[in-house]
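Heads up, one of the protein chains got dropped from this complex, but the rest are sitting where they should.
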Amino acid sequence: MKKILNDPESYVDEMLDGLCAAHPEFYRLVGEDKRAVARATPGAEGKVGIVTGGGSGHLPVFTGYVGPGLLDACAIGQVFASPSAEQMADAIRAADRGAGVLRLYGNYGGDVMNFDMAGDLVEMDDIETTTVLLADDVASAPPEEADKRRGVAGMVYAFKIAGAAAEAGKDLTDVTRIAQKAADACRSVGAALSPCTVPQAGKPTFEIAEDEMEMGMGIHGEPGVWRDKLKPADEIAEEMMDRLLADIEVASGDRVSIMVNSLGATPPEELYILYRIVKKRLDGAGADIVMPLVGRYATSMEMAGVSFTLCKLDEELEGYLKAPCDCAFWTVK
Amino acid sequence: MKKILNDPESYVDEMLDGLCAAHPEFYRLVGEDKRAVARATPGAEGKVGIVTGGGSGHLPVFTGYVGPGLLDACAIGQVFASPSAEQMADAIRAADRGAGVLRLYGNYGGDVMNFDMAGDLVEMDDIETTTVLLADDVASAPPEEADKRRGVAGMVYAFKIAGAAAEAGKDLTDVTRIAQKAADACRSVGAALSPCTVPQAGKPTFEIAEDEMEMGMGIHGEPGVWRDKLKPADEIAEEMMDRLLADIEVASGDRVSIMVNSLGATPPEELYILYRIVKKRLDGAGADIVMPLVGRYATSMEMAGVSFTLCKLDEELEGYLKAPCDCAFWTVK
Amino acid sequence: MIGVDDLRAAAARLKDAMEQEFDALNAADGKLGDGDLGVTMRSGAREVAARTDQMPDDDFGMALMNAAQAFTKVSSSSYGTLLATGLMAAAKETRGKASVEPSKVAALIAAARDKMMARGKAELGNKTVLDSLHAMVGALEGADDPAAAAVTACRDAQQAFRDKPAQIGRARIFAEKSVGMDDPGMLAMTRIVEAVTGRK
Partner (left out) sequence: MIGVDDLRAAAARLKDAMEQEFDALNAADGKLGDGDLGVTMRSGAREVAARTDQMPDDDFGMALMNAAQAFTKVSSSSYGTLLATGLMAAAKETRGKASVEPSKVAALIAAARDKMMARGKAELGNKTVLDSLHAMVGALEGADDPAAAAVTACRDAQQAFRDKPAQIGRARIFAEKSVGMDDPGMLAMTRIVEAVTGRK
């Protein structure tokens, strides 16, 4: 797969420049390194701040979700690499409106260590912080080791729900509780068809034959649960739903949201073909589908493949999921 | 590039089923063949209807843009193939709210003949129709033969602007005039990096070497103006802007919108890298950029590449461009 | 006189011919266009043949209309749409009549040609199916053996235009490359006329 870029070293900086130039109404670069993005118009004084952070190459994740009803700020590393603790501290400081800041991000070793260190750094600024980690990828560890799971597209639900709670004026304890509830309610599984290329590496993240797919592969090419011939869409969707429903109970009358997410190159046409089976399975379980999200919500640049994320709702989560939000990639009215 | 599908013959029907199942608040299948999509909630009685149509494989174009403030209905053919006149007539009938219907679509031979024929068919139902064709691709014919140009992403601006005018209660003559003004105000140019695969054909639409790109190539793989080594992002952007600005005058104080559109696989990260140069050039010309659109607005499934569309605004067009609209792919508040 | 039963027999022959010509027509169209002309003609001819039962015995015009609708239903490519347009024009001229005099066929083809010209906005001489039709109209004027004259006219036109550049449709962008190649639509019309007249 070919890429449109200049110097690979400047890929992320140029991307951020373009993003902020195109959407100055949403995004503003902050921090010494200009590797933190904050809302163009900060949240109200006294609002709990929400920050995230992680490697680049996943737009709209992470940076794209900075905006009203969503995140307050985000630290951005090189492609697929953690930002530094200092950059995260910049994001935390930008997010702080005097009511504390929730760090809400995916469970990856480097990110966790750096966000912890960033927490230490901002303690000196008297900013109170809490942490909620997304660990929604069921293919990355068995249920007994659920805390070791990777965080993937489930973070979009967590951003949305926690963002709405913060916007509604909840305090840090409450926003943290609600974010944790949202994180706990999400289960994801992905299937990869073709890799992407990290600009600085210059070669694909993994190799896979023209007629193969890998079930459960991670968004950076981490190994999955099986690799085999590419199957028909309906079979892929059935297996992915099997894996989600084996990990979280969905009973008659439950209210759930479901995301059918392209990892990048896979077009929406194919997502909608998959959605037929997703809906059939949830209808079959007697669940009510709320606000299904079909599109590119968490990607790996030009990787081909899909992920499904199931988010089991209670009244509180559903209310925040449906609340308004705005950013360059997602508007809920 | 690999595809997720079942039987290639049923690709479009399954895609439409999934689309309507996921977004019943926006889309409804109508017509005998179920190959026309209409608004879930029809426009107000007495509102001018707007229909479009064309081949599948371009989501959000065409079907995706059915919704309040946008289109009323759309006829959809197989991938890259015209819908039938009868299917277009179904769409026109669904769009009709008693004030006539504008046919607003891209300049492709089969589509034009069928839409003309569809107009004849609905004459018997006493539905008055008008036509505005998009012919915005500057690479497809020289300015002297501008009427022979292909219609590409410019149609998104035309849908938005005409849709807002119709929603505002303008009559058929006025909506047609405004749509024609929007169509005339648009210029597009594309560059392709890799092909896509039409499911029924099973093989890529064209072949291109791993280190090549083609400037000016059409969205179905129609030949462009040159094919050469892949260039750095900034050079690509400069040349594309050169071609647009050579075809339409942009002077100091002009107000323009610009779309930086991915043909599918190209990720938003790369669009934002390109946007830096787009903005530099328009700033350099002294133009004011209004509501830049950066993302996937008109695609060719998993094709890699980009297109730029410049839309030169006057007060009337700008007002309608900024008016609210809603569909599963694009919300303007 | 040519009646609806003749039309039914012609439809059957057309279907057989188009099954046979499927690959050849796709290939001819594939050289300059999108390679679907065989698909267009085979699905159209199949659908026409499948509907011959519904052709009313006493209305040649309605029978032609029936054939036209078969094409609009299953083949909405340029060629399918143009053929449907031409068939509708001929249908209009013969509505209510049980049969058609052979001497009137030239006028029907002329009517089809004109409506197709209006529909496709191409001109005579652009190297399209219109030029085949136009050649037939001329050749049928006072011909002794109209069927043979029509076939010859199509073949000759196809050859006469071979070395001209395409000026319309997808092939236009390959105008230079098209010199020396048959226009696929003209080739298809030769095969159609051979089949419906039974003069191969």
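We call the chains A, B and C, going by the order they appear; numbering starts again at 1 in every chain.
FYI, a residue touches a chain if its C-beta (ideal position, glycine included) is under 8 Å from a C-beta of that chain, and two chains touch if they have at least 3 such contacts.
The structure presented is a predicted model; accordingly, all values stated were derived computationally and were not measured.
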Neighbours of the unshown chain, displayed set only, are A
From A:2, A:160, A:181 or A:220, the answer for touching the chain not displayed is A:220
The one residue from A:6, A:114, A:130 or A:188 touching the chain left out of view is A:114
Of A:18, A:83 or A:199, the residue that touches the missing chain is A:83
Absent-chain interface residues of chain A come out as 77, 80-87, 109-110, 112-114, 116-117, 140, 148, 220, 222-223
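As a convention for this text, only the chains that are shown with their structure count from here on.
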If chain centres are mean C-alpha positions, then the most distant from chain C is chain A
Cα centre of chain A to Cα centre of chain C, whole Å, reads 57
When centres are defined as mean Cα positions, the distance from chain B to chain C in whole Å is 33
Where chain B touches two or more other chains simultaneously, the residues are none
